[in-house]
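The structure appears right after this line, and notes come after that.
Not every chain is included here, but those present sit where they belong.
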Amino acid sequence: MKPLTDATTTVAALREKVRAFVHERDWEQFHSPKNLSMALAAESGELMEHFLWTESGDSLARAHDAKRRSAIEEEIADVVIYSLEFANICGIDLAAAIERKVAANARKYPIEKARGRADKYTEL
Amino acid sequence: MKPLTDATTTVAALREKVRAFVHERDWEQFHSPKNLSMALAAESGELMEHFLWTESGDSLARAHDAKRRSAIEEEIADVVIYSLEFANICGIDLAAAIERKVAANARKYPIEKARGRADKYTEL
Amino acid sequence: MKPLTDATTTVAALREKVRAFVHERDWEQFHSPKNLSMALAAESGELMEHFLWTESGDSLARAHDAKRRSAIEEEIADVVIYSLEFANICGIDLAAAIERKVAANARKYPIEKARGRADKYTEL
């Protein structure tokens, strides 16, 4: 079987992969939205720990550091796995939700006003 | 243009959507892995706030509550958007990373041992 | 020297303990408010991991579990240590800030309205 890759894998296929893993272990009983949101936040914290004392400008080099690379890939994978499972349990279409959110952000951050600025839309 | 949906949207298409939004605003300069990991953790915290004082068993109803539904969809969308951008900036293939992580989890949590149990693999 | 205890230790004494530890190691250079807020969030995530798959009603027993007790005490200590250092670096009087926040919360959550309810003040 060919390994999965972003270029050809649909979000639905990834969701199904996670759903099957969970179902085989009868873990749906633990996967309330509350618990999944906690797991997601905890995994985000672990990802963040890799960059704690690094300058922002040095953090890309750190993300490419051979000794850390696979750990960082595992942490972001965990974050997305819990996001997919959250969507599975809550019945949310992620691609649709992302499309709506990006459109809403585009209205809050019009290109001409937001270009090159990190300010919150309320401050633009 | 038809709206995006998980069934037919590849991870690469979602990544490109986020990449274009960021690029039009010249925001790559703020998107170090460090900053993106912080944004991801902050958004996870916002998602979690919806379920703070709710019993685990009541949280699915809360996720379906008409008054909260769209806010929750926006929060999980934000989490995934930052995950996609993190992958964009770091050059990580998410589907491949998820496939590897699920395989590693399957070794740590063999079905016969892990079924119906929430214990950490070190305690199985 | 007698061990410290909440009954007789001032916040200032705890702050000084943390300040001295940091200063001896010349670590102030890493302790920007940004970095300390990240460390705080990461440690909060570690504390939370102890209660991830536990029912809310079972989590107090878990906090008293002999095998976990000292790890949980260490996590909450880490959270408060980073809070104290954040106050040190930013020059915030924590007792004063807490007194103001509790007073503000008392106005937002008047006893007669808030008693026994977990709703946000905007929903009372």
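Each chain carries a letter (A, B and C) given by its place in the written order, and its residues are counted from 1.
Here is the rule we go by: a contact is a pair of C-beta atoms (placed from the backbone, for glycine too) under 8 Å apart; a residue touches a chain by one contact, two chains touch by 3 or more.
Since the structure is predicted, the reported quantities are computational estimates derived from the model, not experimental observations.
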| item | value |
| --- | --- |
| Homo-oligomer size of the whole complex, from 3 visible chains | 4 |
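Just so it is clear, only the chains that are shown with their structure count from here on.
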| item | value |
| --- | --- |
| Copies subunit C and subunit B - interface residue numbers shared by over half, same or different | same |
| Approximate Å spacing (C-alpha centroids) for the pair subunit A, subunit B | 3 |
| Interchain centroid distance [CA atoms averaged], subunit B/subunit C, Å | 27 |
| Junction residues of subunit B - those touching two or more other chains | 38, 41, 45, 54-56, 118 |
| Contacting residues of subunit C [partner subunit B, same complex] | 38, 41-42, 45, 53-56, 118 |
| Parts of subunit B lying in touch with subunit A, wherever the complex brings them together | 3-12, 14-15, 17-18, 21, 24-27, 29-30, 32-35, 37-38, 40-41, 44-45, 47-48, 50-51, 54-57, 59-60, 62-64, 72-74, 76-81, 83-84, 86-87, 89-102, 104-106, 109, 111, 114-116, 118 |
| Subunit A residues touching subunit C - in the complex, by the definition given at the top | 30, 35, 38-39, 41-42, 44-46, 48-49, 51-53 |
